[in-house]
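In this view, the complex is presented without one of its protein chains, the others remaining in place.
Order of writing sets the chain letters: A, B and C. Residues in each chain are counted from 1.
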Amino acid sequence: MSTGLSDYRRQEQSITYTAEATGEMGLEQELLTINMGPHHPSTHGVLRLILTLEGEVIRDIKPVIGYVHTGIEKTAEQKSYWKVIPVVERMDYLSYYFNAMAFCSAVEKLLEIEVPKRAQYLRVIHMELNRIMSHLVWLGTSCIDLGAIGVWWYCFREREAVLDLFEMSSGQRMHTRYFQVGGVIEDIPAGWAERVRRFTRTMRTRADQYAALLDRNEIFLQRMRHTGVVDQRTLLDLGVTGPLLRATGHPWDLRKAAPYSSYEDFRFKIPVGTEGDNYDRYRVRHAEIYESCDIIDQALEGLPEGPHITPDRKVALPPRHELATSMEALIHHFKLVTEGFRVPPGEVYAPIESPRGELGCFVRSDGSAKPARVHMRDPSFVNLQMTAAAGRDTYLADFVATLAMIDPVLGGVDR
Amino acid sequence: MLTTYGPAIVFVLLGALIGGVFVLAGTLLGPRRARAAREAQITPYECGLPSEVRGSFRFGISFYLIAMLFIIFDVEILFIYPLAVQLKEIGVFALVAVNVFLLPLVVAFVYEWRRKALEWR
Amino acid sequence: MEITRSKLAAPSESEREAFRIQQLRARDMLRGDIPDDELEQYVQERVLTTTLERAMAWARSNSLFPATFGLACCAIEMMSIPGSRLDIGRFGFEAFRASPRQADMLILSGRVSIKMAPIVRRIYDQMLEPRWTISMGACCSSMGVFNNYALVPADKFLPIDVHVPGCPPRPEALAHGILKLRAKIQGNGPDGWRRRYQAVGTEEVVGDSDRPGVNAINVFQSGATQDPGQESGRA
Partner (left out) sequence: MPDPTGLELIAQELRERHPGAVLDTLHFRGEATVAVEARQVREVLVTLREKGYDFLSSLHGVDYYPEEPRLGVHYQLLDMSAVDRICVKVRVPLDDPHVPSVVDLWPGANHPEREVYDMFGVVFDGHPDLRRILMPEDYEGHPQRRDFPIGGEPVIFTYNEDKIPGWSR
């Protein structure tokens, strides 16, 4: 064994390997401190957990993150406002529409421009489709961790259907940069609404199939019921939001509490669990898929006519055909394309409800065309602190299920 | 004496030979690397990090208990398997024989189950 | 475009006759009644003569086990290639192995940060010898969208065989990259754009690092990024 500390570990001198095992210490087995490290099939990304195990029971967990830190917030400070959107979208890579929405609503609040109704509805439809896709990827990968690989194939079949819709409306499967400050870049093509209606119909039957697959599966139920329970007070103190908080019975959802982007026009329910164990977390997210389908249907019926982006030329590019005729359009176009729009100085914090919790975007502008500071309050970054509370004194096998139910996306955690 | 034990000795030698070939083939035919280059290949894989687990780590007793139980019932299946394949040809006699063979094992299984040896402690 | 359909002609008498002869010969061969010179000719028609090297390359390239190395957004697209729409199980690549000991190919899908680079290098070293790497996505090949302090292009510390462009590349693009790697392993690799357009002199030879220390985190020994074709050819 490497007697002296390897030079990599010498740099991590400060990570103490002494185990403060806090559970009742029936020490009939020696404590083993091991890395459930960055390259691990069931950590849903490059998350490293230093586990102190007593046999199969976990006594202490120390999460270590930063393995996919990309300096997104520093890069965002170097780019003009409408160039920041593709950088910010790549943060929480499963809910890219939400990152763009958080940033755009913060900048629109600074600019005090009013997003037209049609753009708000289009944004809601795309966000809810993205929420379904994010829950599908979560369900698929969690079921792989629990051994049910078949569910993964079904979930990714539906995910391909959602990505086809994104590709039809914006041209790209992921990180579509469809949201623009002031609205959406292009109106949806003809026939898109009809395909979305067909998708929501089949999605409901498919979600029933997942329930049929999992809800009466004795192994799944025994592994999920009453495991990884964390009470509501600890979650609130840890700052956890989203399905994890709603699973304990606290109906906190920003779409209902502080409606933004015309969410108040839609009737939808907030699924809430009772006990806050892994099974409730699974049920809450699974029920959210149905709610998202309802929101999409209502948004499609009520899709108003009108501009898909704010008519204010200082912020939105003029349409191409106008460039040939009017001089002002040409000047606006040139100004926006070269330097981008200037934002009045000030600080704003715009929170929205992402599939994993409250995603808030803090933007500070110093009057120039580049943001002075962009900070994203990522839900997974804060939710990850509950791993210690959820995993202490549980079996390692249950902790794998708990980690899958926490659904951390490490791109958002490490920014 | 040779004729009586002949086949057994040949069998043992053959086994040793084939086992040895497989063990040595890797080192003989494979590309030789300097020890420094092979350093990563020798050290244990711990999710991409240098492993600090000491070789002399003493595992808890419950791991061995579960391992022993597994071996007993695994070997049991081993015996039943060839019979299950040929059950139609051998007929009812085999069925009775197998049940006689299984009876003590089922008794052992129920005993463990009642003694809570299967629950993980 | 007018499509004309015509009934397939019934097998003529002579064809049926020839098929019958073939059946009878196969039966004689199995019974061992064919005289040896005719047997020699019979075998000669059916056995493909090849060298050991090409046979090994054929076997290896058709069943590369990728190591699951999901770093960031490209991992989600990498996860969807064994899915039902684009199934790389058809080419023999769908067995994603978690441990580097059982993997042949490392698909670096996502951005490699400076904290993650020594770990990626260690896992590459722990993979067994005939191993190849695909750097999937712009972040891995050239720091893509984020050209800043936190990222390291994979070329700096790993010999990369195939770069798949895109951010994230479509699953079809990754499958194309894998098939291109397969063709490269079998020896008839497509020559890159440099040879095709005789762009001699534009190879990027990464200089040796100016600061010592093999795996100091901030600075990397410039990985053996000699001509990738030669790397896999040696394996």
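Heads up, the rule we're going with is that contacts are C-beta pairs under 8 Å (C-beta built on N, C-alpha and C of every residue); 3 or more make two chains touch, one makes a residue touch a chain.
What you see is a predicted model; the values in this text were computed from it and never measured.
**Q** For the chain that does not appear here, which of the shown chains does it touch in the whole complex?
**A** A, C
**Q** Consider the whole complex, including the chain that is not shown, and state which of A:60, A:89, A:128 or A:358 touches that chain.
**A** Residue touching the absent chain, from the options given: A:358.
**Q** Just one of C:66, C:82, C:137 or C:153 touches the chain that is missing; which is it?
**A** C:153
**Q** For subunit C, enumerate the residues touching the unshown chain of the complex.
**A** These residues of subunit C touch the chain that is not shown: 114-115, 142-143, 146-151, 153, 201, 203-207, 217-218, 222.
**Q** Give me the subunit A residues in contact with the hidden chain, please.
**A** So the residues of subunit A touching the missing chain come out as 11-15, 65-66, 69, 71, 73-75, 77-78, 109-110, 112, 234, 236-241, 252, 257-258, 346-349, 351, 358, 360, 362, 364, 373, 375, 377, 381-382, 384-385, 414-415.
Please note the rule applied: only the chains that are shown with their structure count from here on.
**Q** Considering B-C alongside A-B, which chain pair is linked by more C-beta pairs in contact?
**A** A-B
**Q** Please tell me the distance, in whole Å, between the geometric centres of subunit A and subunit C computed from their C-alpha atoms.
**A** 33
**Q** Round to the nearest whole Å and give the separation of the Cα centres of subunit B and subunit C.
**A** 35
**Q** Subunit B: which residues touch two or more other chains?
**A** 43, 48-50
**Q** Residues of subunit C that contact two or more other chains, please.
**A** Answer for subunit C, listing residues that touch two or more other chains: 119, 123.
**Q** Along subunit B, where are the residues that touch subunit C in the complex?
**A** 30-31, 37, 39-41, 43, 45, 48-50
**Q** List the residues on subunit A that touch subunit B in their complex, please.
**A** So the residues of subunit A touching subunit B come out as 1-2, 5-6, 8-9, 17, 28-30, 32-40, 48, 54-56, 395.
**Q** Within the complex, which stretch of subunit B touches subunit A?
**A** Touch list, subunit B to subunit A: 43, 46-55, 57-63, 120.
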